[in-house]
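A single protein chain has been omitted; all remaining protein chains appear in their positions.
Showing subunit A:
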């Protein structure tokens, strides 16, 4: 192969090393020199020297060798060195009449200029000239450059030129013009109108290059505008014909690859058919036969055939195809999963993942094969298999699948662990058959991949355990054993510490039918928690859990608490502020408030999953702050609500004692009823008079703001038509558990006599579940020298208040 650019006469006799007159290296010689450099520094030196020469040459403006200088510069640019000073030279070379110059110039433009620099617009004129007057080769160069780096302005300027070239006789230029049109539409979508009309004619071409480009163009047009999509549905029969011809024509050596005639064109046609047939019955029907033919007749012994078959399968599954055809398509994919070629398996897994939403049951049939792919050493494949496996988990196969996934978790590469762990936990949450299984699964995940689980896993697990009373003994035992083995996995340690703290007494009882009997001594438990506290692997949060657990055990264990007291007092001088605070508080609890200790450290109430009321951390901090609270803290209105609910149970000893969430059987208010789902009407809700006694009237008015349908605003208005003032008026309200109530401050606590200024109070009720509203009001006031207390339930609440 000859070296392009000709050999340089001026170099005759000048060996490489000498730099006497104006010896300029040939490109190859420069490359040799660069390769000869032993170190990076040497290479940089060589290149810098050469760049200096190049710059000088550009300044002197030597037209004969400019292309060579630029070629050298482009090589240097590829290696990563700055070459921006060559940009202007590109322009000069493009403007030159010689083909050699133009070739290098356009290449330089593609590599050095891009739309972010203003200089790029300067070549627009040259391109225009070349497009209209150049030879075919030159037109090709111009089109190529335009399609690679053409900016929106350039495209707008040159659209008409390109359009003209679409109808030129030479197929070489036309195919390039078509692809340039695609690029132009991407940059300037308005040009679609210019390039849409020629498509119909271009489809009649026989040249494969033009056809390929035209189909790409049509795809781009259809994706951008639904009107174009409708327009091109007309050509579906034509496309089907072209594809059929490709399939039935004999072996054409030019375009065929491994016996399949022009697989690229086939693939593009199939893709366009997919776009046109989507959601369109008529077009889909036209294609059905052809797709069936391709699916059954394509030779799959070579990759080219497989590429076509894959596109066919994807097309079948995306359009409104016949049911039998769909089954065939999924089966083909299943067959590909068993192929020995890894590339095929990869593409099969990717395609199945796309289908798993729409054809779930069909993909389920291939579940065993997918699970096998998890064992692949190739990470690309195992990642795909993992995604697909997680998508295939459902309630019937959750046990088996979790087993497989857990096995995978143990051996999978690190970058997949986090995804795998969170996938398993998510699947377990959605489909867990029993609570015990659920706890076991989470436990196993925490043991295997504790460092990779999401932050809320700990909270979820504690909530789960807390809510399953029958499993407390079982959980605490298992967690204790797990903790005794390994105290390094932080999420596991945190959950275990919490559990031991809460249910330590169950741990020591020794008998639990679901697990082997375990004899645990008190000292062992305390020793373990102390170890966690002292271990350098424990995070500060973990230490907090352990300390609190120790504290709780002081009430659960029967032995004396000296050991615990000792630990607590040691940590009173710990450097970590949080730990120190807790330790000091617990110490105070021992010393000064010992009588309250049992009540404060009582077992937590049963947690309801998803309940907003109870949060593990919030509980912890509440307990910690108890001791700093003043004897009678200012209670928010909400706690008056507590009093209201507890009215029937008698006065509560400690205002902040966490009240049981399961109200007593005589509970005043009812749980959730059925949820209606009628949309809220916009009509105003009539006022309601709810109370009347000796001239004092209470009425309610309702407002439901349209933007928050769950919110109900009630304004309580108290009017007094009697002769005496009503003083010390307090109105309280109570609602069922599922509602949230907020009472705002009343306008006053006196309702003057003789129809004086009424007192108003606003109630905000949040009803996310749209449950029927029940409202109980309690009034206390002084009227005519007598104190009155009234409690009543509001009847006849209009339906619009809660629907």
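As a working rule, a contact is a pair of C-beta atoms (placed from the backbone, for glycine too) under 8 Å apart; a residue touches a chain by one contact, two chains touch by 3 or more; residues count from 1.
As a convention for this text, contacts and distances are computed from a predicted model.
> Between "Bile acid-CoA:amino acid N-acyltransferase", "Proteasome subunit beta", "AP complex subunit sigma" or "Solanesyl diphosphate synthase", choose the name on the UniProt record of the chain that's been left out.
"AP complex subunit sigma"
> Among A:66, A:103, A:704 or A:774, exactly one should touch the missing chain; which is it?
Only one of A:66, A:103, A:704 or A:774 touches the chain omitted from view, namely A:103.
> Quick one: which of A:115, A:157 or A:285 touches the chain that's been left out?
The one listed residue touching the chain not shown is A:115.
> Of A:124, A:139, A:180 or A:402, which one is in contact with the hidden chain?
Reading the full complex, the residue touching the unseen chain is A:180.
> Would you indicate which residue among A:82, A:237, A:368 or A:684 is in contact with the undisplayed chain?
Reading the full complex, the residue touching the unseen chain is A:82.
> Footprint of the hidden chain on subunit A, which residues?
Looking at subunit A, the ones touching the missing chain are residues 1-2, 4-9, 12, 27-28, 31, 35, 64, 71, 74-75, 77-80, 82, 98-100, 103-104, 107, 110, 114-116, 137, 140, 143-144, 147-149, 172, 175-176, 179-180, 182-183, 208-209, 212-213, 216, 254-255, 257-258, 262-264, 267, 271, 302-304, 306-307, 310-311, 341-347, 350, 377-381, 383.
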